[in-house]
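Yeah, one chain of the complex is gone here, protein chain that is, but the others are all in their spots.
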Amino acid sequence: MKAVVYKGPRDVVVNQVPDAKIEKPTDVLVKITTTNICGSDLHMYEGRTNVETGKILGHENMGAVIEAGNAVQRVKVGDRVCLPFNIACGFCENCERGLTGFCLIANPGNAGAAYGYASMGPYSGGQAELLRVPYADFNCLVLPQGAEEKENDYVMLSDIFPTGYHATELARMQVGDSVVIYGAGPVGLMAAHSAAIKGASMVMVVDMHKDRLALAEKLGAIAIDNSDGSCVDQIMKLTGGHGADCGCECVGYQCCDHTMHEVPNLTMNNLVKTVKPTGGIGVVGVFMPEDPGGRDELAKKGQLAFDFGQFFTKGQRIGTGQANVKAYNRQLAKLIAAGKANPSIIISHELPLDQAAEGYQHFDERKEGWTKVVLKTGS
Amino acid sequence: MKAVVYKGPRDVVVNQVPDAKIEKPTDVLVKITTTNICGSDLHMYEGRTNVETGKILGHENMGAVIEAGNAVQRVKVGDRVCLPFNIACGFCENCERGLTGFCLIANPGNAGAAYGYASMGPYSGGQAELLRVPYADFNCLVLPQGAEEKENDYVMLSDIFPTGYHATELARMQVGDSVVIYGAGPVGLMAAHSAAIKGASMVMVVDMHKDRLALAEKLGAIAIDNSDGSCVDQIMKLTGGHGADCGCECVGYQCCDHTMHEVPNLTMNNLVKTVKPTGGIGVVGVFMPEDPGGRDELAKKGQLAFDFGQFFTKGQRIGTGQANVKAYNRQLAKLIAAGKANPSIIISHELPLDQAAEGYQHFDERKEGWTKVVLKTGS
Amino acid sequence: MKAVVYKGPRDVVVNQVPDAKIEKPTDVLVKITTTNICGSDLHMYEGRTNVETGKILGHENMGAVIEAGNAVQRVKVGDRVCLPFNIACGFCENCERGLTGFCLIANPGNAGAAYGYASMGPYSGGQAELLRVPYADFNCLVLPQGAEEKENDYVMLSDIFPTGYHATELARMQVGDSVVIYGAGPVGLMAAHSAAIKGASMVMVVDMHKDRLALAEKLGAIAIDNSDGSCVDQIMKLTGGHGADCGCECVGYQCCDHTMHEVPNLTMNNLVKTVKPTGGIGVVGVFMPEDPGGRDELAKKGQLAFDFGQFFTKGQRIGTGQANVKAYNRQLAKLIAAGKANPSIIISHELPLDQAAEGYQHFDERKEGWTKVVLKTGS
Partner (left out) sequence: MKAVVYKGPRDVVVNQVPDAKIEKPTDVLVKITTTNICGSDLHMYEGRTNVETGKILGHENMGAVIEAGNAVQRVKVGDRVCLPFNIACGFCENCERGLTGFCLIANPGNAGAAYGYASMGPYSGGQAELLRVPYADFNCLVLPQGAEEKENDYVMLSDIFPTGYHATELARMQVGDSVVIYGAGPVGLMAAHSAAIKGASMVMVVDMHKDRLALAEKLGAIAIDNSDGSCVDQIMKLTGGHGADCGCECVGYQCCDHTMHEVPNLTMNNLVKTVKPTGGIGVVGVFMPEDPGGRDELAKKGQLAFDFGQFFTKGQRIGTGQANVKAYNRQLAKLIAAGKANPSIIISHELPLDQAAEGYQHFDERKEGWTKVVLKTGS
C-alpha cells in the first residue's frame, strides 16, 4: 500500500510499504478514505521530536471497515468509521473512567497511545491506504447512514474538533461566558466553534495570521490581531478590564511573539493576565517534557518561567492534556448530523495522498491560505 | 482595647488601640474569645509582604456578638460566631457563585478581602479584644448551643480547616484515592484530616519536622520524612510506581529543600512528578505575584521554573487560590458537632493575647513542638 | 398607585392602592416599567390556590430604582433592574449555596418566597406602578447601559427564561443531546430556547395549540402536535425508538389530554416513556401538595399515579422545583446583550397596566395568539 513515511526533518515521502493487516482478534482493518495533516504532525516534521525514521504518520483518520478480527462484535465490515487519534484498550483503570487519552495498556509504560506519533506506541499512522485499528469495538465511531456526504465534517471528529472542544471543557467554560482562545490554527478554530456551540456570549481568538483570523470571524468569533503584540490590551478592553471568564491555549511550546521569535511561556503568561480571577484555563497546545531544540536552558528541560504567583493570587485553574476523543465524538457527531456543527469550514486544501509532501511543506510554512489540509486516498 | 500590632519585620507588639466599632448598618461587633496565629501571618512577620506598619493582625477569629448594626437581621447579640478569614459582601458576581474568597466589592479593585492582612483591604485583624465584622449576616457562622465546649475545634473553621479541605477539593480528590500532601504545617495537617474524612484510602504527608510528622500520623496519615530529600522515591514506592491519585501544595513560595535553602519551584515540580497522569493538584500554599526578597530573578518576579512539559504530558490539572471558607464551614461545623472532625488536635500552645509576640517568635522559628498557637483574650 | 388586585376566581381588577415603600434599610423601591402575566398566575386566577383576596399580583418585574434604604450599597438610584421572582435573603443556608428559590428566611417556616404569589410570603406583586424589593443588593440584577432597548428581552430574566433554562439543567442536558419538552407555553418555549443555546442536537416540543407550536418551530425546535394523542409515537419515531436523551415538564398539575380533560399524571408518565434509560427529567411545571379542586382522590391529595416501576427500571432521574433565578440570570443577560438570546420572541401582546384584566382573561382562555402578555406602566 501507499503511505506517508517520515524520513527526517522536513522530509516526508509517499512510499510503497507492506499492507497493514489484522494482528489480533480484536482488530479491524480500515480502508482509509480521508486522513488529515495535523498541526502536531509539524512538531515531528520539523525535527522537534524523537520520532523514528520510517514511521508512517497520520492520526486523523476515517474510512470503511474491510475486515474484522474474530472477536469483534459491534463493528461490521462495511461500516464507515471515524477513528479517535488516541488508541485505547477500553478496560484499563483510565479507559473505564473515560480517560481514553491516557490508556495504560495500549502503550505499556506510558499513559496514552496514538497512530503514527512520536512516543505514542508502535502504531502506524493512517496517512496511507490501509490502517490497522486495535480494540476496534471500543475505538471505532460508527457513522450514520449517508455519512459520506459530510465526510469532511466527520473526519474532524478524529482529533481537532474534540480537541478544541476539550480545551473549552478543561477551561470549565459555562453557558454565557466570554472565552479567549490563543491560536487560530485548526485546533484554536475548533475551540472557537465549540465555545459558540456551547453558548459562549463572546469568543475572542488571538493570532497573527490574517487568513486564520478571518476564519475565526466566520465562526462567529472576534479576531484579536496580535501582529503588534497588543493582544493583552485588546482583550482587557473588550472585557471591561476584568479579563475573559476563561481561556484556551491552542498553540503549544513552539509559540512565538509578534516578532516571530519562540517565547515558550508567552501564551500561558498571557492567559494568566487575560483571564479573570477564579477563571479556568484549558491547555491543549502541546508542551514537551524536554525539547533539546529549545532556545534556552529552561526550554530544553521542558520548563516554563510561569507567573505562578499571579496565577495563585487570581485563584485560577489549569487543565491540560490530550483530548479523550471518545468523551466527545459521539455527541459532536450528532451535531454534525443535525447540521449544527460544521467543522469542515476550516479546510483550505484537499489533496490526493500522493501530494502529501507538498501539503506538509506549505502547511509547515504557514503559507497564506493553507489553514487545513485533508488527504484523499483514491477509490 | 488591646491588639497585636505589626511594627516591622519580626516585630509585633500588643498595644492599646482605639476600640473597634460598628461602622455600617450591616456590621456587627464581636468580642473575640479565641484568635489564632496563622502560618500565613509569618509571611508578614518575616517582612516578605508589603503590609503597613501599625496594622492589627489576625484573621482566624471567633467570639461573641456584642452589638449589631440596624440592618442586621439573622445574627443576634449573644450569638457565638466563627468568622471566615475572607470578608465577603454576599452579593457580587463572585460571592453569589460561592467564590467568597474573591469578593469584588469588599476590597475594591481586587478580588478578595480579609481581616488584618497585606493587600486584602483596610480591615483590622482580630488578634485583639474586639473585631468589627462587615456584612455580618453573610459572614458570621453562628455556632450551635454549647459551642464553647469545642471552642478550639470551631475556631479552626475560620481558616485552616476549610483551607486544608479546599486543597483536597482543588485536587479533585475522590473517595478511595491516595493523596500526597506537601507540608505538615497546620494547613497541610488539616488537608490530611480532610482527606481522611472524605474517604481517602491512603494519605501521605511530606515534611522535615518530626513533631509535625508525628501529628500527621496521629491523623491517620503516612509520614514521609524528607530530611534526606528522598520524598519522591518514597511516594513512588508507596504507590507502586504510579504516583498518588492527587496531591496538595500546603507550603507556598517560601518552600525549602532538605538543606533548608529556599527553592520556590520544589514542591510544585515534585507534585508533577509524584501525582499520576490525569491527577489533580490543589494549591493553597501562598505564592506571591512578586517577591522582592526572593532568591533569584524568577522568584523576584513571582515566577517559577515549572515543569510544564511534564505537567501537560501527564494531563494533570491544577487548582489554586485562597479557600472560599463559606463553601465548607457549615458542613465542617456539623462534623465537629458530631465528633467526626477534631481539628484542635494540632494545637500545641494556648497563650493569652498578651503573649502574642512570643507565640509569633517561636512559631516563626518552627521551634520544636510549636505547631499551632491559639491566643485567648481574657474574659 | 395603581395595581392589579386579586378579587376572587377569574376576577382581577386594577385598583388604586397605597404606594409601595421602603420598609427596611436593605430595601429598594422600584418604579415598574414592565411586568408580565405568568402562566402560574393563572393557577391563582382560576381559583386553584389559596391566595388571599386583595393580593397584588405579579412576579415578573422590571423597572428603575427610585429610592434605596440606607444599608443598600451596590444598587444605586437610577439603576435599571430586573427582579428575580424569588425573594431571597442571600445569607441563609440555602441562599449561600445558590438555592435562592428555597430561601429559609424571607418566608419564615417555608422554603422560598416570591412577589405576589400564593403561599410565598407577605410580599406584594409588581403588576403595579411601584414595587418594594427586599434584600436589594442581593436580589437586583442591575442591567447594562442601554438595556431599555431590549427591555422585553431582559424582563424575561425575572422568571420564564431562567425557569425554562432550569428545566434543562434539572434534566441534566448535555451538549449534543436530544431533548423533549412537554408544553409550548412560555416556560416550555424558553426551555426550548435554552436547549438550543446550550447545544442540543434536537429539540422536540409537545403541545396541542398551533400558535404555540409555530413559536417552537421559530425557536428551532421540532413541533410535536399532540392533538390526536400520538405524541409518544412521534417522539419514539424521531429518536429511532430509543427515546430522547432527556426531557422537561413545563405544564404542571393542570395538564390535559388531547380531549382536554385534566389528567395530572399524563406528562410525567409520558416523560418516563419517551426519555431513554438513564436519561434525566426536569420538572418546572407546578405541582401542588394539595388540590381541593382536583378531579379525583389522588389529585386532591397532591398525588400522582406515577409509573415508578418503569422509572426505576430505566434508571432515570428527576429534578424538580422552582428555578433559582439568580443561578442563571447574570449569564443569560450576557447572552441577551450579545444578541445570542432573544426571549422576547414569544411575546404576543403588550398592554397598558390598565388592561391587565383583559390580558388575564384571554391568556387564561388560551385564546388563539395569546401566548405571552407583558404589561407596561405609563411613564
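As written, the chains take the letters A, B and C, and residue 1 is the first residue of each chain.
Throughout what follows, a contact is a pair of C-beta atoms (placed from the backbone, for glycine too) under 8 Å apart; a residue touches a chain by one contact, two chains touch by 3 or more.
Given the structure is predicted, the values throughout are model-derived calculations rather than measurements.
S.K.: Touching the left-out chain: which of A:N70, A:Q145 or A:T259?
M.R.: A:N70
S.K.: Which one, A:P25, A:G339 or A:P352, makes contact with the chain that was left out?
M.R.: Counting the whole complex, the residue in contact with the absent chain is A:P25.
S.K.: Touch as defined at the start, partner being the missing chain; which of C:I160, C:V251 or C:M268 qualifies?
M.R.: Counting the whole complex, the residue in contact with the absent chain is C:M268.
S.K.: Consider the whole complex, including the chain that is not shown, and state which of C:H258, C:K314, C:R330 or C:R366 touches that chain.
M.R.: Residue touching the absent chain, from the options given: C:K314.
S.K.: I need the residue numbers on chain B that touch the omitted chain, in ascending order.
M.R.: Against the missing chain, chain B presents residues 174-178, 197-199, 201-202, 330-335, 337-338, 340.
S.K.: I need the residue numbers on chain C that touch the omitted chain, in ascending order.
M.R.: Chain C touches the missing chain through residues 94, 99, 101-102, 111-112, 170, 253, 268, 277-278, 283, 286-291, 298, 301-322.
S.K.: Please give every residue of chain A in contact with the chain that is not shown.
M.R.: On the chain A side, contact with the omitted chain comes from 24-26, 69-71, 73-74, 89-93, 96-98, 105, 137-138, 326, 330.
Simple rule for what comes next: only the chains that are shown with their structure count from here on.
S.K.: Where the CA atoms of chain A average out and where those of chain B average out, how many Å apart are those spots?
M.R.: 40
S.K.: At which residue positions does chain A touch at least two other chains?
M.R.: As it turns out, chain A has no residue touching two or more other chains.
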